[in-house]
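Complex shown without one protein chain; remaining protein chains in place.
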């Protein structure tokens, strides 16, 4: 399991290849990459703040939960903080499993929880104004589908 | 849209980076890579047969359907045929969208349809015996969730 | 009517050839299968379980009941297993 929270940019292709190179038995590999989008009025940069110490713990907890729920060979989570420009990679996850449904579901689960349960906050700094990104109801609701009855 | 059916091996990281480099506005990129798994008794190789001419048409149709159903900036499908060894990459898809749910759903849709509606057949050639891979009921059932009422 | 008939995967192995040209008056795919089965044992073997036979007419998936009218290329194969 690889969990990294870093300031530095990284290359998704290289990360995907490295992740895949150490797999032994998986038939399915899903990756998600999140990039900085533009905003109306134009975006100078985004700034991502996080809670050092808690961030890694929270991501670890989410990854362990995913490993309990699905048969996974491996998981990778890389999340950046600091200043990022339009189009830059914010984060990337990867899941490897025997079958595609496990890899897909685990990846969606990771994303849903990282979005709302890992201590990151995005500030969009436009050419005219700056705003902290609000959480979306949809993101909170997305968690419901993983609730066990 | 990039659709390739080829004999040659390819590098998933390179493909992911190339796909991402030409995106203009997407915030979400999902990729799926399918690899050759081992079989009980050991696997010498798998052989993938396809229907040249129809294969590209069928994949095109599936990709166009995905673009109608979800707002996607781009789609990529690469599928190999011929002889492949254990661990080798069989195929890879990528979807780019504004939001993660679109990218994830479109990727799962593509995989479900490529599995059962694109003319590829896998033969597992073990050290003792060779078998054409049977289609799974689960794969046919997976299509049901995309049926519009 | 002259059609090109293609076989893939184990259907090809059972029929024993990848393609052939056939003159037929078959109105539907089912008619064509029957015609082939009457011709040789190998076809009977290949088409013994029709629930695992898929067909494409001019490279579009079709059904056993689909009409053969104006079709130039027919392909028979098992359920697909790509991805």
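Labels for the chains are A, B and C, by order of writing; each one numbers its residues from 1.
As a working rule, a contact is a pair of C-beta atoms (placed from the backbone, for glycine too) under 8 Å apart; a residue touches a chain by one contact, two chains touch by 3 or more.
Computed from a predicted model, the values in this text were never measured in an experiment.
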{"item": "For the chain not depicted, the shown chains it touches", "value": "A"}
{"item": "Option from A:19, A:70, A:104 or A:120 whose C-beta touches the chain left out", "value": "A:120"}
{"item": "Among A:10, A:51 or A:146, the residue in touch with the chain that has been omitted", "value": "A:51"}
{"item": "Interface with the unshown chain - residue positions in subunit A", "value": "34, 48-51, 53-54, 57-58, 79, 90-91, 111, 114-123, 132-135, 140"}
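The rule we apply is simple: only the chains that are shown with their structure count from here on.
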{"item": "Separation of subunit A from subunit C, taking each centre as the mean of its C-alpha atoms, in whole Å", "value": "48"}
{"item": "Residues of subunit A touching at least two other chains", "value": "100"}
{"item": "Per-residue overlap in subunit C, given as positions that touch at least 2 other chains", "value": "83"}
